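Just one protein chain is left out here, and the rest sit where they should.
On to subunit A.
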């Protein structure tokens, strides 16, 4: 494998990072909305978001990407491939992060909400200043775990036809007929992104476990 092929892989890597970042950032914002709606105490909102989460957790990411990709086209939206795929990852991430953060919000002791109410804090301030900072801390290991899932998940954009790292690997592999070398390097690049995150997540988890013991 020559330098040109490797650079081609790195361009794919750039798109993988980009897709992961967009999916995580946009999914994080909508996911927060999902988590808040899921814990709002309003039955309709809770049921709708519960269904939304169940839908995304019960179907393969690949199918979600296909449906969003072709669904957007049906709605007459002429989008670039990366925009369509990014919307797919955003929806996927919002459901998973919504569920992780719902759990974290519910894990904050009830007394915190009661104390905040007793101090006559309104909903926004109660959430923003009291509950969410604590929930964020609790959810951090799981959130990082999901980020790793998301980075790995962006490889499925390759099947939809978007040239990120995995598809760049397929293309190079078809050109130079060294599939093991190419996919070995592609795997190593993913590993280099995901492993430090996994280690950091595990480190946080053990630190929290020690703190609550």
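Assume a contact is a pair of C-beta atoms (placed from the backbone, for glycine too) under 8 Å apart; a residue touches a chain by one contact, two chains touch by 3 or more; residues count from 1.
Here is the rule we go by: contacts and distances are computed from a predicted model.
Chain not shown in the complex: UniProt lists it as "Glutamate/aspartate import permease protein GltK", one of "Imidazole glycerol phosphate synthase subunit HisF", "Gluconate 2-dehydrogenase alpha chain", "Ion-translocating oxidoreductase complex subunit C" or "Glutamate/aspartate import permease protein GltK".
In the full complex, subunit A contacts the hidden chain through residues 55, 57-64, 66-67, 70-71, 73-76, 148, 152-156, 158-159, 166, 169-170, 173, 179-180, 183-184, 186-187, 190-191, 194-195, 198.
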